[in-house]
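See below for the structure under consideration.
One protein chain omitted, others in place.
Chains here go by letter, A, B and C, matching the order in which they are written, and residues are numbered from 1 within each.
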Amino acid sequence: MTKGRIEAFSDGVIAIIITIMVLELKVPEGHDAAALQPLIPVFLSYVLSFANVGLYWNNHHHMFHSVTHVGGWVLWANLHLLFWLSLMPFATAFMGESEFAGFPLAVYVVDLLMCAAAYFLLERVLIAQHGRDSTFAKSLGRSWKDKASVVLYLIALPMAFVSNWVALTLVVAVALLWFVPDRRFERHA
Amino acid sequence: MTKGRIEAFSDGVIAIIITIMVLELKVPEGHDAAALQPLIPVFLSYVLSFANVGLYWNNHHHMFHSVTHVGGWVLWANLHLLFWLSLMPFATAFMGESEFAGFPLAVYVVDLLMCAAAYFLLERVLIAQHGRDSTFAKSLGRSWKDKASVVLYLIALPMAFVSNWVALTLVVAVALLWFVPDRRFERHA
Amino acid sequence: MTKGRIEAFSDGVIAIIITIMVLELKVPEGHDAAALQPLIPVFLSYVLSFANVGLYWNNHHHMFHSVTHVGGWVLWANLHLLFWLSLMPFATAFMGESEFAGFPLAVYVVDLLMCAAAYFLLERVLIAQHGRDSTFAKSLGRSWKDKASVVLYLIALPMAFVSNWVALTLVVAVALLWFVPDRRFERHA
Partner (left out) sequence: MTKGRIEAFSDGVIAIIITIMVLELKVPEGHDAAALQPLIPVFLSYVLSFANVGLYWNNHHHMFHSVTHVGGWVLWANLHLLFWLSLMPFATAFMGESEFAGFPLAVYVVDLLMCAAAYFLLERVLIAQHGRDSTFAKSLGRSWKDKASVVLYLIALPMAFVSNWVALTLVVAVALLWFVPDRRFERHA
């Protein structure tokens, strides 16, 4: 029951986050293809963030599928994750409208880093709740993807000021890393 | 469980898409009937998109009703569909504010085409998951409506630049085609 | 199951409608009480619409509680109701920003009338589905409130151009009429 309502609330918040980002795609003045051209960076930012937020929903979904009970701190750790995800529409728009300028791109990477940290924290709180020897803890297993993501983001952060292409490639690489459906929970199910 | 959460998330995203489109109906300056007149094309676009997004929710709902299990790729195929649906508010506003000019209308048709393609892809992934001889695959049966929709959209696309009335009539025809509740799943239920 | 998803989707759409109306309460320039004064009619419109949309959610909730099965047409009748409800944010803002001028107030009443008609239609479709002698049909019973609402709205419509106070009083009267929790379904439960 409790678990169900956390999932429902998280689904609601994530669904709104992923959808209101599209409001940044403001309708242009003109009515031809040229009018859409300035929207391209905003659109690409939207695609990237849609994928990233979708990945979080996906992983959240898989993780909670194996959760058996939730205590009070799980609610806070979950809200904390939703907070950093809720800044994605702002970070996405800031990055897109600047056409991937250094500082806005770095802000975007920082938000992704905070999301990753918040997700990691939520995992730890859930493992503490279930016990280190629980099926839940075992099914989480080796989280090398978590670590690889953080490392790649930490490289992308200073790179944003040097080459936005390198920084963006790293961010996209992390997304692709998570794209393959996570077998961890399925193996144990 | 997993199926339930995909449905809940999809419901959330589709509910937001269908509702935020109304934000494009901006309150006019004047307070008489004349003030509302320029809103007519925006309103008609809204009605058309409300119907189209409603149709997708309806079909999604019917299809998932027969789904018995979902794997990792279903989540991606579903997110992919939601992505193209999430562009509907932009495409609708672009079309409406241009009073159905050629290029914006073509963009709208392209988005509908991408939605149809994404829906078709989701169907294929689900069939692959259930097996070709499953009740699910059988209940999907002959999807002539899918094919007819794509054909009509493909005709509407170039027509948008020739006659917006013909293009719009084709788009409305596809919506009407799907309006009749789909008996496919009900027959097998 | 099917019923559950219609409820979930309706809850989502109604929750968004009721909440995005608050976006019309634009933050004023000044920082004192005088700055808030021009917002009073917008705020009052918001209160009225929050109550009206809340009433629809409430009645929808009570009605579906007694529903035992839903067919294809129910989905359309329900979407049709959601469509007219989705215009409430626009009608509310139009009315509020005009400080209850005749035409915008009439537009608001027309939207309420269309919502009432759509709700009535949904009731009829559900009764047809369950059969006239079903528990559902009996629990709906005498719907004098439906009729009274329509009559009061039909009087309010022309009155909007004569006296906005009379028209608003009639609209508020309908809301108060529905405020008392509906015992119809509880009696039969």
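Operating definition for what follows: a contact is a pair of C-beta atoms (placed from the backbone, for glycine too) under 8 Å apart; a residue touches a chain by one contact, two chains touch by 3 or more.
Everything quoted here is computed from the prediction, not taken from an experiment.
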Residues belonging to chain A that touch the chain removed from view: 1-2, 5-6, 8-9, 12-13, 15-17, 20, 23-24, 71-73, 75-76, 79, 82-83, 86-87, 89-90, 93-94, 97-98, 101-104, 107
Footprint left on chain C by the chain that the document does not show: 7-8, 11-12, 14-16, 18-20, 22-23, 25, 27-28, 31-33, 36, 47, 50, 54, 57-58, 61, 65, 179-183, 186
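The rule is simple: only the chains that are shown with their structure count from here on.
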Residue-number overlap at the chain A/chain B interface, same or different (half cut): different
For chain B placed onto chain C, the superposition rotation in degrees, Cα atoms, nearest 5: 90
Rounded Å distance, chain A centre to chain B centre (Cα mean): 26
Touching two or more other chains - residue numbers and ranges from chain B: 8, 12, 15-16, 20, 23
